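Below is one structure, written out as structure tokens; the observations come after it.
With one protein chain removed, the remaining protein chains of the complex are shown where they sit.
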Amino acid sequence: MKPNRLLMAIPYIWLLVLFLAPFGIVIKMSLSDLAVSIPPYTPQLDISEGWAGLRALFANLDFENYAWLADDPLYINAFTSSLIIAAVSTLLTLLVAYPLAYAMACAPRRWRGLLVMLVILPFWTSFLIRVYAWIGILKSEGLLNQLLLSVGVISEPLVILNTTTAVYIGIVYSYLPFMVLPIYAALEKMDGSLLEAAEDLGASRLSAFWLVTFPLSLPGVLAGCFLVFIPALGEFVIPDLLGGSNTLMIGKTLYVEFFSNLDWPVASAVAVVLLAILIVPIFLFQRQQQKVSEQ
Amino acid sequence: MVNDVNFRPWEDPEAAPLIDIANVTKRFGAFTAIHDLSLKIYPREFFAILGPSGCGKTTLMRMLGGFDEPTSGSINLEGEDLTGTSPAKRPVNMMFQSYALFPHLTVQDNIAFGLKREKMPKGEIAERVEQMLGLVQLQDFAARKPHQLSGGQRQRVALARALAKRPKLLLLDEPLGALDKKLREATQFELMGIQEQLGCTFVIVTHDQEEAMTVSSRIAVMKQGEIAQVAPPEQIYEAPASRYVADFIGDVNIIEGHVSAGGESRMSLSWREGEPELVVETGIGLPRGETAWLSLRPEKVSIATTRPETDNALQGKVLDIAYLGNVSTYHVELANGQVVKAQETNAGRSGNRGITWDDQVWVGWSAEAGVVLTS
Partner (left out) sequence: MTGRFSWFNATSVALGFAFLYIPILILIIFSFNESKLVTVWGGFSTKWYGELLQNEAYLNAAWVTLRIAFVTATVATALGTIAAMMLVRSGRFRGRTLFTGMVYAPLVMPEVITGLSLLLLFISIGMDRGMLTITLAHITFCMCFASVVISSRLVTFDSSLEEAAEDLGASPLDAFLSVTLPNILPAIAAAWLLTFTLSLDDFVIASFTSGPGATTLPMKIYSSVRLGVTPEVNALSTILIGLVATGVIVASLIGKRAERITEAT
């Protein structure tokens, strides 16, 4: 069917104006200078001056902010520590998610719908609330320490809140459904007779898993890793609420630069660099999604 | 119509075709699905388009329905060019392979769907729906939803829905593919009955040669976007135009050889050193030395332990016997390695003709049994 072209153009134009165009503005802003004015940056396009205004605009753009980012170890550290935290927590999420997804795929058919719903349900409840829930558990007089102290495993409360560990826990907890669901989807559609065939041909259960199940679930694993890694890299709420001042993450840096320091040009430069880092995984993710949907 | 031997409009130069497909080519990017295809289909025909998957038969049907437009060439219906007319505006309806029944509508609402688009008065719609339900014997299922029907019932709803608008041409895309064999055979006759009753033109696309042979007045055998042969079923079977057609329809022995002695009606084919030449009765004269293929249906080859009194007789060894119940097919290997299949009807109950594996036997056939093909 050939859909109505005019109607079809609306979402396209909407995304062009409200998704793509803003990136252009961010890039332009990242090349501007900080000014003590409102809005706090120069140069600004003066439409009344026409071409001359446009030329003046371009003449005043420079890469100063990027040089600033490259010089200041704060930003470099923030980027590297974000990459490390995102990578480690993606791996941790995978380790927690895989057995769960595998078990769900093995469960009797009539349970599966319920299990999937139970995995999705927390995702529908507020992200902020779920992160908040961990503060009460992890703080030094919190429930986890109370439990461990009363059992006698530890004699002094552990310091978990406001450390990177708390950030790992927060990311794994918040993003778990994004890892479980694609892996489950890949495992669920797997033909059970493949494993029987592998065993019939002499493979042990464990080697059948490694040689058949795991490779076939790889598209799901990959999708899950992208879905966790990409947003985790720019995460703001989790490092802010659970990581305290000890955790350096780029999303937080950007937020602080923008709202506390009011340095919009530097915040924009940070955003551009973050985007540049993310372009590769986002591109890979889309290619992979396309491949999966074409099958 | 199909059963009427006098119904042969394609032999009448005066007859006006219902559908005239002229030099149609369809490309999808670099792939050519249909190549310079011309075809005329006459009113009241039950026309079958037969071919393996990927031969372009579905594309041809979709162009008749208006779902795809030809890259070049034209399709005329009763002399009017259909190019650019949307499916909604063509007096052509289609029965989809998946049936495409609207899952949210009842049987009667499915059938009434097209009539409502026509703005037909309510009373007439009800009447027509009732009539269509009667035609496919589903009166008791009018209020059911598609998921409450069996496969055979869904197929009939799809048929009724496509016929409700009284189209000039009904397209059937693998209409019986989803049914089991027994039901499929019964439905084939039902389809023929309905077509005769309504006097409408049917074009059926199928890859099932038996289905095409059973239902149709003419068959177009397609090969890679082109038509290999258009003819009535018996002609397709008994006088195939090429090895491709002979091989596609039914079982066949193909023996390659050279014309050694030509003649207007009778000729000899030398086919292997040290073997007697084959005698063939043929309508075409071929020059001496020309490569030709003898196409021979297995049921026209007899098998015996002694030399038969036929025009052609060759000796060989039984390689395999396929017992199919009603018939048995013997695979006989000749001295030079060529295998010839001979089929015998199992008229008696014993089935055993006293011939078994590795027996030395004779196969024989008359000069009129085979067809000489040049391509």
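Letters A and B mark the chains as written, and numbering starts fresh at 1 in each.
Here is the rule we use: a residue touches a chain if its C-beta (ideal position, glycine included) is under 8 Å from a C-beta of that chain, and two chains touch if they have at least 3 such contacts.
Not measured: the values here are computed from a predicted model.
Considering A:L31, A:L69, A:M104 or A:L181, the position touching the chain not shown turns out to be A:M104 (whole complex). For the chain left out of this panel, the touching residue among A:V96, A:L148 or A:L262 is A:V96. Listed for subunit B, the residues touching the missing chain in the whole complex are 65-67, 86-89, 92-94, 96-98, 100-104, 113-114, 117-118, 145-148, 161-162, 165. Within the complete assembly, residues 1-4, 7-8, 10-12, 14-16, 18-23, 25-26, 29, 39, 96-97, 99-100, 102-109, 113, 115, 117-122, 124-130, 132-137, 139, 141-143, 146, 173, 176, 180, 187-188, 190-192, 195, 213, 226-227, 230-231, 233-237, 241, 251, 254-255, 258, 264, 267-268, 271, 274-275, 278, 282, 285-286, 289-290, 293 of subunit A touch the chain that is not shown.
Keep this in mind: only the chains that are shown with their structure count from here on.
Subunit A and subunit B have CA centres that are 58 Å apart.
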